[in-house]
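Apart from one protein chain that is not included, each protein chain of the complex appears where it belongs.
Chain nomenclature is as follows: A and B, assigned in order of appearance, with residue numbering initiated at 1 for each chain independently.
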Amino acid sequence: MDPASPLFLTLDLTGVFAFALNGALTAIRVVRLDVVGVVTLGMITALGGGIVRDVFIDDLPPATFSDWRYLAVAATGSLVAFLFGARLDRWVNPILVLDAAGLSLFAVSGALKTLEFGGGAAQAVILGAVTAVGGGTMRDVLIGRIPVVLRSELYAIPALGGALTLVVAIELGMAEVPAAVGGAVLCFLVRMLGVHLGLEAPAPPGIDRRT
Amino acid sequence: MDPASPLFLTLDLTGVFAFALNGALTAIRVVRLDVVGVVTLGMITALGGGIVRDVFIDDLPPATFSDWRYLAVAATGSLVAFLFGARLDRWVNPILVLDAAGLSLFAVSGALKTLEFGGGAAQAVILGAVTAVGGGTMRDVLIGRIPVVLRSELYAIPALGGALTLVVAIELGMAEVPAAVGGAVLCFLVRMLGVHLGLEAPAPPGIDRRT
Partner (left out) sequence: MDPASPLFLTLDLTGVFAFALNGALTAIRVVRLDVVGVVTLGMITALGGGIVRDVFIDDLPPATFSDWRYLAVAATGSLVAFLFGARLDRWVNPILVLDAAGLSLFAVSGALKTLEFGGGAAQAVILGAVTAVGGGTMRDVLIGRIPVVLRSELYAIPALGGALTLVVAIELGMAEVPAAVGGAVLCFLVRMLGVHLGLEAPAPPGIDRRT
């Protein structure tokens, strides 16, 4: 598989789009930033995880800066959120669903790319999870929240599970497309289960669950 | 052009000096740190953007750690700010002017170095802006403020504009020195315009413009 294979690109760019919407909506709803801040936070959320992954697997410069589609998709997603954010503004659900979608897509795309660059199975699982949680962690740090990866019991776990599913399925000889879809769907469902069970403590920025 | 050409080094080291003063003054005025904290924040502000740029263009170890002038200039700027900060302490202007100067110089030095390392025009513009906003973003995250790149409408935009001016001017055949000076001056003026128009919301640390 080529790192720019249709499967990898579809997963990765869809993840970028989901995280761009999520980051931009977070900027609107939680921090009330203006358009430049909204687009900037959307793009960092969308591209942060993939940049960290590419630094770690030594694919430099990161694909973000060498393939125009990443910047284009991230900017488009952020602008769409800015233009239509007023309507979505009062619902917390779109933000959580988009975050879960980005998490799931990046867990499998990150694992796929790591395998492609010669990483072992364990590395692929770990780096898939790092890719998945990276952008949301930057988003939360930049707006002064304790990152969701620390606050939620079901954030790192489903990302690891999704990446593991993909890697094991490929090791067992399954084709890449069903392996990737299976891993992403598993991650998404477990993550949304956590959200619906209220395991996601909605910590307010600044004070959170601190003593 | 060699990455250590006089033009590049002049721009880059002057930017390091401006950001070192800025970061150290911020440590004194906003966070009231002692001398080690002041110098540390000054050096991270001064060197952070260039380190990120060098990681992305795969110039490792970053120039910061392989060329002693970077550490020397950053440490000198931070110490100067510590020694004379008591007088500058009550004015907000020096901090904003120095930040605008560092932003402008790094936007063009970052774009120049990216071109030199074989990056395309779009890459040079993006990485110039990333270099420019990187150090100030680290500074703000470390002291618990929402980064100015998210809070101000005219921070990322002038950095992109300055880098774009340089790249377009060079593509049109202009010599590097006037192209770099033109890009930096444009960025500086637009940034200061934003400051004077009050587009820069002076968000207090910790609570900022959050809901």
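One rule holds for everything that comes next: a contact is a pair of C-beta atoms (placed from the backbone, for glycine too) under 8 Å apart; a residue touches a chain by one contact, two chains touch by 3 or more.
Model, not experiment: these values are computed from the prediction.
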| item | value |
| --- | --- |
| Which of A:Leu7, A:Ile57, A:Val97 or A:Ala184 contacts the chain that the document leaves out | A:Ile57 |
| Which of A:Pro94, A:Pro147 or A:Gly182 contacts the chain that the document leaves out | A:Pro147 |
| Selected residue (touches chain absent from view) among B:Leu71, B:Ala121 or B:Val181 | B:Leu71 |
| Per the touch definition above, residue among A:Ala156, A:Met174 or A:Leu189 touching the missing chain | A:Ala156 |
| Interface residues of subunit B (partner: the chain not displayed) | 27, 29-37, 40-41, 51, 55, 58, 60-62, 65-66, 68, 71, 141-144, 205-206 |
| Residue ranges of subunit A at the interface with the undisplayed chain | 55-58, 119, 122-123, 126-127, 137, 141, 144-147, 149-157, 206-211 |
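In this text, only the chains that are shown with their structure count from here on.
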| item | value |
| --- | --- |
| Subunit A and subunit B: spacing of chain centres that average the CA atoms, whole Å | 29 |
